[in-house]
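Take a look at the structure set out below.
Removed from the display is one protein chain of the complex; every other protein chain stays in position.
Read from first to last, the chains carry the letters A and B; within each, the first residue is number 1.
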Amino acid sequence: MKLKKLLKSGLALGLCFGLAACSSGSKGAGTDAGSEQAKTENAESSQEKKAETDGKEIELKIPTYLAGENVGAVFFLPQVERFNEKYAGKYKVVVEEVVQDSYAEKIKQLAGQNKLPTLVHSPGSGGIDTQWFKQVILDNDMAYDLTEFGKENPDVAASWIEGSKDFCTVDGKLICNPLIVLRPIGLYYNESLYKPEKDIRDMSMDEFMSGLGENKLAFMTSENAWTSSLMLAALIANEDGGVDLLNNNTSEKLWDYNTPVIVNAVGKLQKLLQNNASSNTVGAAYADAANAFMSNNAALICNGSWMASEFNEDAKDKWSNGFDGKDVKTTIYPGNIALANPKAYGDFWISNAASDEQKEAAKAFLAFRSSKEEIEAFILAEGGNAPNIKHSDDFLNKLKENDILYQLDQSMNENTKFVATLGDIFPASVADTEFGKLLPKLIDNSLTPEQFCAELTKKAQEAKQ
Amino acid sequence: MKLKNIRKNLSKVFTYTLLAFTVIISIFPIIWVIMSAFKDNAMILSDPFALPKQISFEPFVYIFSKYDFGRYFINSFLISVSSTLVALIFFAMGSYVLAKYEFPGKNLVFILYTVTLLVPAQSKAQPIFSLIMKLGLYDNIWGVALVYVSMGLAISTFILKPAFMAVPKSLDEAAVIEGANFFTVFWEINLPLAKGGLATAGILMFLGNWNEYFYASILTSSDTTRTLPLALQFFTEAFSYNYPRLFAALTVVILPGIILYILAQEQVQASVASSGIKG
Partner (left out) sequence: MSSNRKTAASRLERKNYKWIYLFLLPSFIVFVTFYIQPIFTVFYTSFTKWDGFNKPKFIGLTNYINMFGNTAFRYSLKNLLLWSFIAAVFHVGFGVLVAFAIFKKPFGWKFTRAVFMIPNVISAAAWAMIYRFMFHDDMGMINNIIRKFNPDFHVQWFYQSPFAFIAVTLTWLFYAVIVTLIVLNDLFAIPGDLFEAARVDGASDFQLIKYIQLPLCKNAIGTSIIASITARVAMYEQIALTTAGGPGDDTMNLPVILVKSIMDLKYGYANANGVIMFILGLFILWLVNRLFKMDESVY
């Protein structure tokens, strides 16, 4: 009886499978023909064909998160315009706007179907995970070797940062377009609230902490606890051996935090969080931290150069409580520490599966992006410095006009130590959620610094399993 | 007599308190969202529950001039309506036999439909993406609509099965005796009598589809196929936060959804009332 029943349902199942295949097939064909969207489907292949037939303009589609409301769009989209203008009739870049949160997922799916776009953002940007890049893209040889590109464009190759170039060289292949610009992360302070006795850069960490007085830092515990994690990185870098600890673990990540260096730094972070944190710290997301700073409720905030535009007059609607962007000064961390990681994968890589024409267009775009004019324009817009580019006076004068970016640039000297951020050495889930999630327990003393590090280590071990 | 009056009044007080509470918790969030569209960033973050000081339409002007919201609205409308209608017919047929008939495999089917609610989106994403690619429906609104047909399987079955079970079997049997065939019994007796359930399932699926963002984001890529919730996501990026614009966009996305839903609800209620089946 039971067997019969089973057989019957099995039969029905089989029938359905067949029908499912048929019906979905025909459904696809039907809608395909009728829909006007059909012309955009399978974009890459059709557009390649087109390019081959009329043989003039090659269209290159770049899905990117540097679009929409993203901070990066302000520079990237006009850059694409400039490229299209310069190469009109030869290449045309078409931007496909992708929300930052779904960019990595989309790339994962496209990689699974072997339909990667020609140009893909590098791991470490746009949510692309370093581990995924290694296991999926590198292990399966899906990234195009840019060594030739470097030889064809000696100017570009000369401006690559050495550390990044080494990092991007895997098994003799250059798998990403290396970094040209380093964008060191420092901190901002509000001079109307807090006047350091001397440049913060020249203080020791203890001097800095005792000199803060009643002044508050804009910390966060929500999202990835970004501003708090920057401070912790600076604290670690100020411990003995901290610089090496941060800089030597970017490739294989760090899985054990039960070391005196980290425990001490966490202890200091705990003090700062308890005595010098803005009142909204617990539960604060990035917007809350930024708001604490821009409403005079915090005198300092750790953040990158992209925040500088928030202190321009035209971002005034984010200011309140008497805050004035003109009072904001910037510098790097105590102990002459700046957060920047040259051992990174650069900006873009090219998919091996792309056609030669597509690769040619992509390389042209990368070369354009890496030209001196474009790099200088980028620095003027978003900050940073290009150690291997000799700047013109014109550029330096322009840089001086942007007071905050210039200050940051000038705060670094030849003794400045550059260290990686925690995002570079923590495994993904620890950096993105676990670190911030544990901070409230550090603040209310339910965890000691030792316990905090032990908990975090446990989470890292679980991530490894 | 007095006691009865007191009890009656008490029950009235209780009923109205309950309804008032329900209305407040339901309406508060949308009012907050709309109100926030007219405030500035600093005020939203520092004084989230205060009334706006002045009315500025800048955020609305910005989002309409920078993005093609008309287009996104049409896409969302076409996708949500078509997928909901198709899904409703499919799932009504399925739930009907699950509710009214005994057949081999019945329990298994019901169990399978229920567990679809528990299939993690992450494990569905890959096969669905591959299917849509193979059908050539990538970056096509009908590809998204096709995927949305599948979304309400469990919840519709949950709602429609008891709705059909509540239609008395005696009515079916009477119709069969009068010579109605299987399809007629379904179409002319059960479907009209289960209208309330159909409306509920339809509205839930419609609103779910209207708001869906994950599949829309991986299955489309160009501006011409973008849906409203997808456009909304552009405003939620952490580092470029601009809350007035976010809430203006949110208002533009949810208000049409609510209006469409209320219109549909009125329509359905009117037809339920006119069919006069409750006796």
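Heads up, the rule we're going with is that contacts are C-beta pairs under 8 Å (C-beta built on N, C-alpha and C of every residue); 3 or more make two chains touch, one makes a residue touch a chain.
Since the structure is predicted, the reported quantities are computational estimates derived from the model, not experimental observations.
**Student:** Can you tell me which of B:A42, B:I159 or B:V252 touches the chain that was removed from the display?
**Tutor:** Residue touching the chain left out of view: B:I159.
**Student:** Would you mind spotting which of A:N140, A:N275 or A:Q410 touches the chain that isn't drawn?
**Tutor:** Hidden-chain contact among the options goes to A:N140.
**Student:** Touching the absent chain in the whole complex: find that residue among B:I203, B:A216 or B:V252.
**Tutor:** Residue touching the chain left out of view: B:I203.
**Student:** Using the definition of touch stated at the top, determine which of B:L193, B:L219 or B:V252 touches the missing chain.
**Tutor:** The missing chain is touched by B:L193.
**Student:** To test your reading of the contact rule: which positions on chain A touch the chain that is missing from view?
**Tutor:** 12-13, 16-17, 19-20, 23-24, 108, 111-112, 129, 131-132, 135-136, 139-140, 221-222, 279-280, 282-283, 285, 427-429, 432-433, 436-438, 440-441, 444, 446, 455, 458, 462-465
**Student:** So which bits of chain B touch the chain we can't see?
**Tutor:** Touching the missing chain: residues 11-12, 15-16, 18-19, 21-23, 25-27, 29-30, 32-33, 46-49, 87, 89-91, 93-99, 101-103, 109, 111-120, 122-124, 126-128, 131, 147, 149-150, 153-155, 157-159, 161-163, 165-170, 173, 176, 182-183, 186, 193, 196-197, 200, 203-204, 207, 210-211, 213, 229, 232, 236, 246-247, 250, 253-254, 257-258, 261-262, 265, 269, 272, 278-279.
Everything that follows uses one rule, which is that only the chains that are shown with their structure count from here on.
**Student:** Chain A to chain B: how many Å between their CA centres?
**Tutor:** A distance of 36 Å separates the two centres.
**Student:** Which residues of chain A touch chain B in their complex?
**Tutor:** Spelled out, the residues of chain A in touch with chain B are 5, 8-9, 12, 24-25, 27-28, 31-32, 35, 37-38, 40-43, 63, 67-71, 96-102, 105-106, 109, 112-113, 115, 223, 285-288, 290-291, 294-295, 306, 317-321.
**Student:** Can you check the complex and tell me which residues of chain B touch chain A?
**Tutor:** 40-43, 45-46, 104-105, 108, 125-126, 129-131, 133-142, 146, 214, 217-218, 221-225, 230, 233-245
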